[in-house]
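A single protein chain has been omitted; all remaining protein chains appear in their positions.
And now, chain A:
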Amino acid sequence: MKPIIETAAMDALMVRLFDTIDETNMAWVIAADQALRSAFGPALIDLVPSYTTLLLHYDCQQMNHAKAFTLINQALSGLKPVDTQAGELHDIPVWYDESVGPELPLVAKRAGLSVKELIEQHCNHDYCVFALGFAPGYGFMGLVDESLATPRLKTPRRKVAAGSVGIADRQTAIYPLLSPGGWNILGRTNVPLFEHAKRGEPLFRPGDKVRFRAISRSEFAADGGDTTPMEERS
């Protein structure tokens, strides 16, 4: 792993570690995140890791670009990957149903599966959390089985309900709060992602694993889940 450091803005640098999406990259991205946080200390304004990169925003009243370049190079020299087995495994109960997951039939049909088989497929894998972004607490997870890969909707929905579980290409994710979005929605969970993010303690962290578990309407409702159909929310 040989990092490339690029100028991203007046006071931001892009640290590029890889050029493909791969679960094994996360051990390095997380290690780099930790190393950069400690190297920059109070001079760090924001550090946003993603699939293959880290965007570092530093305080330019404390240093210039050249100094920041040097600090990054020092922090990343001799970097060791973290143990990704240490990531948490989250069990996420999902009510898969067409009323709250309108693309359930479409994704199943494209994959040549019954809806029941599709749900089994989606639940039959531990997904890696690659990045947090888009909305508070939103985790980009993957990779879903190639057969389930479905492109984003041609026209994004104006309103996707909080808790919606969706697929876009080979990624899967949960919408933490009511927001616009173009992913294919399969179901809904009652796990409060936004409340966690609001307290500064996201439920998911990059490197964590997520496993979805299908539950019935009555289990979902008994847990306080909102059973209002998707179309009544758009």
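Observations, loosely collected:
One rule holds for everything that comes next: a contact is a pair of C-beta atoms (placed from the backbone, for glycine too) under 8 Å apart; a residue touches a chain by one contact, two chains touch by 3 or more; residues count from 1.
The criterion applied here is as follows: contacts and distances are computed from a predicted model.
For the chain that does not appear here, its UniProt entry gives the protein name "Biotin-dependent carboxyltransferase family protein", which is one of "Carbohydrate ABC transporter membrane protein 2 (CUT1 family)", "Stage II sporulation protein M", "Carbon-monoxide dehydrogenase large subunit" or "Biotin-dependent carboxyltransferase family protein". When the missing chain is restored to the complex, the residue among A:Leu132, A:Leu148 or A:Ile167 that touches it is A:Leu132. In the complete complex, the hidden chain is touched by one of A:Met26, A:Leu177 or A:Met230, namely A:Leu177. Remark: the omitted chain is touched by one listed residue; of A:Thr24, A:Ser38, A:Asn64 or A:Ser147 this is A:Asn64.
Although one chain is not shown, part of chain A still touches it, namely residues 6-12, 14, 19-21, 33, 44-55, 57, 60-61, 64-65, 131-138, 140, 176-177, 179, 194, 197-198, 200, 202.
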